[in-house]
Every structure is written in C-alpha cells, then in structure tokens.
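Take a look at the following structure, please.
The complex appears here without one of its protein chains, the remainder shown in place.
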Amino acid sequence: MSAPTAILQVICPDRPALVSELSGWVAANGGNIRHADHHTDLGAGLFLSRIEWALDGFGLPREAIAPAVAALAERLGGEGQVHFSDELPRVAIFVSKQDHCLVDLLWRTRAGELPMTVPLVVSNHPDLCAVAEGFGATYVHLPMSVGSKEEAEQAQLQLLADHQIELVVLAKYMQVLSPSFLARFRGEGMQGHQVINIHHSFLPAFKGAQPYHRAWERGVKLIGATAHYVTEELDGGPIIEQATVHVSHRDDVDDLIRKGRDCERLALARALRLHLCRQVMVYRGRTAVFD
Amino acid sequence: MSAPTAILQVICPDRPALVSELSGWVAANGGNIRHADHHTDLGAGLFLSRIEWALDGFGLPREAIAPAVAALAERLGGEGQVHFSDELPRVAIFVSKQDHCLVDLLWRTRAGELPMTVPLVVSNHPDLCAVAEGFGATYVHLPMSVGSKEEAEQAQLQLLADHQIELVVLAKYMQVLSPSFLARFRGEGMQGHQVINIHHSFLPAFKGAQPYHRAWERGVKLIGATAHYVTEELDGGPIIEQATVHVSHRDDVDDLIRKGRDCERLALARALRLHLCRQVMVYRGRTAVFD
Amino acid sequence: MSAPTAILQVICPDRPALVSELSGWVAANGGNIRHADHHTDLGAGLFLSRIEWALDGFGLPREAIAPAVAALAERLGGEGQVHFSDELPRVAIFVSKQDHCLVDLLWRTRAGELPMTVPLVVSNHPDLCAVAEGFGATYVHLPMSVGSKEEAEQAQLQLLADHQIELVVLAKYMQVLSPSFLARFRGEGMQGHQVINIHHSFLPAFKGAQPYHRAWERGVKLIGATAHYVTEELDGGPIIEQATVHVSHRDDVDDLIRKGRDCERLALARALRLHLCRQVMVYRGRTAVFD
Partner (left out) sequence: MSAPTAILQVICPDRPALVSELSGWVAANGGNIRHADHHTDLGAGLFLSRIEWALDGFGLPREAIAPAVAALAERLGGEGQVHFSDELPRVAIFVSKQDHCLVDLLWRTRAGELPMTVPLVVSNHPDLCAVAEGFGATYVHLPMSVGSKEEAEQAQLQLLADHQIELVVLAKYMQVLSPSFLARFRGEGMQGHQVINIHHSFLPAFKGAQPYHRAWERGVKLIGATAHYVTEELDGGPIIEQATVHVSHRDDVDDLIRKGRDCERLALARALRLHLCRQVMVYRGRTAVFD
C-alpha cells in the first residue's frame, strides 16, 4: 500500500555521536528518514536505535544494505539488522483446540493489519483444520501422545524448515516447547528466528497452568493477558504487550475465560503487529517497543 | 446532602424467597427502597443482599432497626448488619513518609467524596504532621525502633480505642501489622472493624517489598495497585479494587513509582468510597462489590 | 449450558413496596431468584426492575408466565415483559463491505458468547456472501441504487418477516434506515423489535459521516465507538456501550480506522450480549444496563 521502506535496528554500547553516525550513514546514501527512535538504557550502558527510511531513491541496492549495516554495527561494537517493509515474514501458528486467536490472526492478516503470510498451522488436535484451510493455510495435525514429544518436535522443526518459517506464534497452544526445540529454531543473536506466545494472565501473576481458575480463586478485580517472546524459562520471556479487563463478583470462571479471550486476542495481535513492523527490540530479557 | 438512608447487608445460605423476605420486611415497615442488589454464589451456596431505603417515613425508630435486622438474619440462618448513610465512620489513617495517598484522602473527605471523618493520623515518622493537622486531624508519631513493635502496636490500639476508630486505612504505611494487632482491632463477624491497605502492584504479582523495582526488572508493560482488606496473610486479603497503567521502556524505576502513585491514589480512594457506602461485602476471602 | 431461567423486566412509577411485590410474586410461585437488579430514577419518578430466576421448580407453566407478568405490570401501572434464557432470538445482520464486525459476531455466536441465532445477513453489496454462508447464514444482496431505497426497504421488511427476525444489527451498514422502516419493524412498547447500530465515534462527538477523518482533522488523542439503539434521530438513539482507544500523532487516518475496528467490534459485541441477556432496559431516550 505505502512505498517500501528499510528498517534498521542497532544495539551497541552507548557513547556520543551514535545518532549522528547512524542517520549520517542513511543520509550519505540519500535515504529520507520516515521514523527514527532511539533509547539509551543508562544503567545497562546500551544504545538502541530503530531507523526507517524510504527505499525509493536510496543509493544502495537492496542486497547491499544488510552487509553495510552489519559493517556499521560492527564498527560501533554492537549488533544490527535490517528488514524491508515489503518482504512479508512467513509465520507458522501453533494451536490446540481454541480458535479465537487463530481466527483473529488469520482475519487480520487477510485484512492487511498484520504484514505477514501464514503458510502453516500446526496443532496437536484436528479440530481447527477447517478454520486454517478456509484462510489458505496448510494444517498439520501432530498428536502429542505420551513419550512422543521429542518426535513431534522433530517433525515440527522439519515443517518449519520446509515452509521457511521465521516466526512461530503460539496462539493458545497449551504445550511447553522444549529448550532443545527453542535452541534449534531460534539460533543466535538478533538475526535469529523468534517464538511469540500469548499467556492468559497479566504476568508475572498466575504463571503456568489454569490462570483463570487461580484468578477466580484469588478474587482479583482485573484479569489480563501477556504477549511475550518464548525463552527457556516458562512464561518468563521478554514481554511485548499486556492488556487487562475488569471483572466482578458476578463473573464465574467461565466469564473470566470469555472476557479473557478478548484480552488475549488484542494483546497478541498488537504484539505481533509491533514485531512485524520491526518496532520491538529485545535486550537483557526485556523489550524496547518503539510505537 | 441527600436524605438519609439505611443500608442492610445480609449473608445467608441460598434458598427461594430470600429477596422477597428481605424486601417484604422493608415494605412492611413502610420503607421505600432506593437500591437493592443481590448475589448468589452457586458454588458456595450463599446468598448476599444489600438493600438501601429512605429513612424518611420508615416505621421503625432508628435504634430498633439493628436488633430487627439481627433477628431477621438469624431467622435466615445468616448474618446481617445495618448502617445509616448520615452516620459517618471515624477513620484513622496510618502513614509512613509518602504523602500522596494521605493528601488525596483528606482532600476527598473535605470535598465530600468520602463519607467519613478522620480524627487521627498515625505514623512511624514525623514528616507528615503538618499535612494531617492542616486538615484538622490529630497526628501521632510513634517511632518503630527495633524491638519496639509490640509496644508501638499497643499504643496504636489504645489510640484507636480512644478515638473510637472503626476503620484503619494503611495509606503507604510500609509496615506489616501483627496478627495480634489485627485480631484485637478487627473482632469477629460482619460487625467487626476493618483495615484497608493499598499495595503498589496488581496483586498477586509482586507481593511483598519493592514491587516497582521488581516490575522494572521483569520488564512488564503494565503496573498497578491493589486496595484490599488486611488479613493475617501478607498481601493476601480480599481485594476491593485494582487499577493499572501502561509503562514503556522509557520509564525507569522512578517513573514507575511516579506513575504508580496515581494508580495507588485512585484504587485506594475508590475502594474506600465503596467500603464507606457499604457497597462491599466480604465472604470466603473475596468481595462482592455492588456498584 | 446452564439451567434455563426466566427474566422479568418491569418499568413503572416509583412507590414503596415494589421490590417486595415483584419478588413476592416470584417467591409465591416457587421461583429461586438468581439475579435481581433495580433502579430508581428519582428525577423521572420511575422504578425499573430486572429479576432472573430458575425455571426449574417454578410453579407456573412457561406459557402462563407472560400473561401473569403483563397482569402484574398493569397492576403497578407500568409495562413488563419476560424472556427465557433458552429461547434464542433470531437476529439479522445488515452489512455493507467491511467484514470485521460480521466475522466477529458470527464467530462469537458460534463460540456461544452471544445467545442468538443468525439466519439472515442482508447487504447492499455482494462482497460478504462467502463469510455469511461460511457460518450458515442466508445472504441476501439488495442493491441500493438511487431511487430504490423505498423498494429495498420493502424487500428487507419482507425478509425480516419471513425469517421471523426480532432484532436487526447494523454491523457497519453505512446506510440510514428510514423512519418508515423503523416504525414498521420496531412496533410499540417494550415488546417491540429493536435495531442496534455501531457508530465509529464516541458519540455525541462526530455524528454522521466520516468520523475518523474528522477525528484526525481535530487532532483528538482518543477515538472510540458507540453501540446504540436506532431511532429516528441519526446517531441519537439510547446508548448501550462505548469504548475508546488512544491514538497519537504517528497515526494517520488509516491507523485510526484500523485501531477503531477493535473498538467497534468490542463495543458492538458487548452491547449485543447485554441486550441478548436482557440486561438492558430503555426509557426516556437512555438505557439502564444491569451488568
């Protein structure tokens, strides 16, 4: 819809002249900056930068930009990456039996709200096949019987490779991915693949199983949802987005589940859009979100 | 400002005809109901009712209402109490060094937002004396040196008795009240005195000390505050009200503290107003809030 | 899922003993009340009541309840109606080209969040046929060419009658219904059929056309959506639910439209659920919402 842009993300040790150096490089190559956001974490001594500029009229050919950014980041003693707004990431959605997040993500993708393609939906249940296929995705049912997890994850990794997937979204998947799966899929550094999960509580409250039941037991007046990157630590990865909604004594557990679905959908969709628009940068177990 | 009302609260085992019996009793005595709210907790098998009616034209003299309500509740196998909207509870506010909640509560009381009087402010520090006295409250400074807690609590209980206090509000008091203090102040059943606390996190996340520091460490995107009745379990009492506000990577711990103050003030003020208007009923570690 | 209930709604002039009389009638017939809410509008001198009780064990056969309620309401000088929670209203959804509200409502209906059936979707465009049919609804395309409005509305009324529709939802229909259509569909009094619309602004701001464009022009920091009953006055009917979301200078009109879609969906779905659960009562151009 809009003219394609390049988006640069750099993390490096803080020192003077970094904004000048990065924006100077863009300017030297004739780029007109659309958005530029920077953040200095004084405690960590780190500088984070996201710069987006129009590709139209830019002096470097597209294939030369990533190497140039890598060299630039290396000179600054940090890490960098570049993405192009018109190159849509290939995303796999992992689901269980609940369809609300899946329908929402597929609808938003079709409507143009989420710049991605979804070639693959993976589930340990057969239930959501028709939904996925109705939106043009391949649906693969991999049952998770006792003892088969390693085997199933091996099959998942193969599917992700076959479909050239760079992002996995756990849309109420209800299974824990093994450290080995994560290590093999994610790879190293900023260039690595990512996994985003939606957890049905305002983390760190109610980590783990049955958060709505435990929220009801505790008698909270707010429930929530948290979208976060998945790491080895259960429900402990960097948080991208959180949402809450009020509940009352009239709401039983089923009402919490129903109201929570809206939180889950919104938090996940917002987090995913931020990630896809390359507005999220991860460092030291946390995120900077340039919105 | 408005004509005085009586407010009845009853908790009893659920069975048919309870609304009819309670409202029939009000009607039989000529009372015109302004508000009537009921809640059935099917799991617990309990019925909760709050009925408010105009005292003007009511057939029973004021002093006869409480005994009649007690008899009615007993007949239903439950507990009941009655309050009158023009009898303002005497409230003590416990503070430490932070003044934002204290100023807010005293201002709201003066402005007529909180139907109570505040004859007494107690602190383990001398700092807020001028604030309290500026609003006409007696300020008592009781230092909490090591080993003196039992003694200080004894003095507090005496002060509460002397000032005929029925509700204590911990407005950033930063001290834990001992079980013995609670047992002696609160007494038994629905008629007992209460203690309300404001905790600076969305419980059950970040129970205990330093919640803003821990929230920053975790990288949450929401911070919050929780107003709750105090029980023997630290930060575990029945929740009345919770509020949250968004934070970003640009906010350091000081910003979280600053933004959190607004959450704390609002959650505490709303909870207190609900309590004072007798819109809160406590049962089984939770609250029903008829708003 | 849950046991069926009867839901009584009564509006009548305020006087003492109304709660007692209504709940006494339920009790006299052996009904166990699940929820009872009442509201007195002192300025208007009106009393509104909603009482919901379990049908299981109730003394009157279902077909005798409505006449008994009518007699009761007449005795109180007011109006009354009764609904049964297991009798799902037949709803028609009117759409134009945008699908977000339609998909959301159909998904929620299938998921059990909205107690209704949707036999009919009507549109002045052919675009959303596949969506409607995918959820099992009949899709009727009635073009709105110049001069044909009266004819089209005549056809719509016939369709509504044929499908025994009692509620029309305008889910981004983008057309104004004529007063004559409304008069013929809605009928008289509390028993009448209703039309619910979602307007894409926080009314009364930005009534009429192009609200997002006008919101952008004005530079507001919040946009919103309003679900309301439709009356002869454009965007002037009783409001059921409103939602807002923050926007910033970075959001252009397309972003407002995108963010607004989430507000629209949520406000419409919440309003519709409240209506279907018979939690909304309309009087004097406004609503009482017993949630």
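Letters A, B and C mark the chains as written, and numbering starts fresh at 1 in each.
Please note the rule applied: contacts are C-beta pairs under 8 Å (C-beta built on N, C-alpha and C of every residue); 3 or more make two chains touch, one makes a residue touch a chain.
Nothing here was measured: the structure is a model prediction, and the numbers come from that model.
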Contacting the left-out chain in the complete assembly, out of C:P16, C:G31, C:P238 or C:G260: C:P238
Omitted-chain contact residue, chosen from B:E79, B:E113 or B:E166: B:E113
Chain A residues touching the omitted chain (full complex): 14-21, 23-24, 26-28, 30-40, 51
Touching residues on chain C - with respect to the absent chain: 39, 41-43, 202-206, 218-222, 224, 238-242, 244, 248-250, 252, 285-289
Contacts of chain B with the absent chain, listed as residue ranges: 35, 99-100, 103, 107, 111, 113, 134, 250, 258, 262, 266, 291
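In this section, only the chains that are shown with their structure count from here on.
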Rotation in the CA alignment of chain A with chain C, degrees, nearest 5: 180
Chain A and chain C: spacing of chain centres that average the CA atoms, whole Å: 37
Chain C, residues touching no fewer than two other chains: 35
